[in-house]
Every structure is written in C-alpha cells, then in structure tokens.
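Read the structure below first, then the notes.
On to subunit A.
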Amino acid sequence: MAQVVLSYELAQQYTGGQTHLEVDAKDFRALVKALDGRYPGLGPELGVGLAVAIDGEIFQEPFLEPIQPSSEVYFLPAIEGG
Partner candidate 1 sequence: MKQIRFAAPTSVEEAVRLLVDAGGAAHVLAGGTDLLVQMRSGLRRPDLIVDVKRIPELRAIAQEDGGWRIGAAVAGAEFNEHPDLPAVWPGVAEAFDLIGSTQIQGRASLGGNLCNASPAADSVPAMMAAGATCRIAGPGGAREANIEEICTGPGQTSLAQGEFLVSFHLPARAVGSGDAYLRFIPRTEMDIAVVGAGVNLTVDGDGQCTSARVALGAVAPTALLVQECAEALIGTKLDDRAMGALAAAASAACRPIDDKRGTVEFRTKVAGVLARRAAAIALERARSN
Partner candidate 2 sequence: MAKHHITTTINGEPTEFLCESQQTLLDVLRDELQLTGSKEGCASGDCGACSVMLNGRLVCSCLVLGIEAEGASVETIEGVADGDRLHPLQQKFLEEAALQCGICTPGFIVAAKALLERNSNPTETEVRYWLAGNLCRCTGYDKIVRAVLDTAAEMRGA
Partner candidate 3 sequence: MAEEAPKLRVVGTRPIRPDGVDKVTGRATFGADFTLPGMLFGKVSHSPYAHARIRSIDTSRAAAVPGVKAVITGSDLPEITREEAFVGEAPMNFRDLSQNVLARDKVLYDGHAVAAVCASSVAAAEEAISLIDVSYEVLPHVVEVRDAMAEDAPILHEHIRTKGVDPKPETPSNVVSRVEFALGDVEAGFRQADTVVEREFTTQAVHQGYIEPHACVASISPDGMATVWCSSQGQFMVRAYCAKLLGTEISRIRVIPAEIGGGFGGKTVVYLEPLALALAKKSGRPVKMVMTREEVFRATGPTSSAVLRVKVGAKSSGAITAAEMTLMYGAGAFPGSPVQLGCMTGFAPYDLENVKAVGYDVVLNRPKAAAYRAPGAPMAAFGVEAVLDELAETLGIEPLELRAKNAAKEGTKAAYGPKFRRIGYRETLEAAKSHSHLQVPLGPNQGRGIASGFWFNIGGQSSAAVHVNEDGTVLVVSPNPDIGGSRASMAIMAAEVLGVEVEKVKPIVADTASIAYSDLTGGSRVTFAVGMAVVQAARDVVEQLRARAAKLWDIEPDAVVWDGGEARPSSSNAGDFSPLSLADIAAKAARTGGPISGKANINASGAGPGFGTHICDVEVDPETGRVTVLRYTAIQDVGRAIHPSYVEGQLQGGAAQGIGWALNEEYIYDDSGRLQNPGFLDYRVPVASDLPMIDAVLVEVPNPTHPYGVRGVGEVPIVPPLAAVANAVGRATGVRCFDLPISPPRLLHALEERRSEAAD
C-alpha cells in the first residue's frame, strides 16, 4: 500500500483531519480515483493546482506516473517561481 499524505487543509475538508492515508493503486490516476471513492469530492481537488511528490520527486502533473506499493505520495501546493 502506498503511503499518501494530504495537506492539513484538505484533510480538514475531506478526511476528518486525517492527513496520512494508505492507498493501493498502480498509478497516480488510480490513486486519485481510489481516494475520491473513499472521500467523495476529494478527487477533483487533487486534480489541479497542486504539485505532487512521489518518492521525493516533485511533479507538476503526475497524472500518468506509476505508483509502487512502497511509494510515498505527498500532495503539495503548486510551486510557482520568480
């Protein structure tokens, strides 16, 4: 099961404050689908405007990225720059 970490704010809104979750998914798309199933409405929130770190590598758009059972997936604010 991949370890998923949501932001404090998203957790407040959708998971009753639970930021650390375990999800079984082969890729990011499936992971979001699974989370949306568990917490209706969360999926779309995870769709845009966030950066995602999968095992330490930050993706602006991870849609197709594979997820390993050992993976750690962090949802982060979109990272802009100067």
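The working rule: a contact is a pair of C-beta atoms (placed from the backbone, for glycine too) under 8 Å apart; a residue touches a chain by one contact, two chains touch by 3 or more; residues count from 1.
Keep in mind how these were chosen: all candidates are chains of the complex that A comes from, given by their letters.
The structure displayed is predicted, hence computed values, not measured ones.
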Legend entry - Result, touching chain for subunit A in the complex among 1, 2 or 3: 3
Legend entry - Contact set on subunit A toward candidate 3 in their complex: 5, 7-9, 12, 48-49, 53, 55-62, 72, 74, 76-82
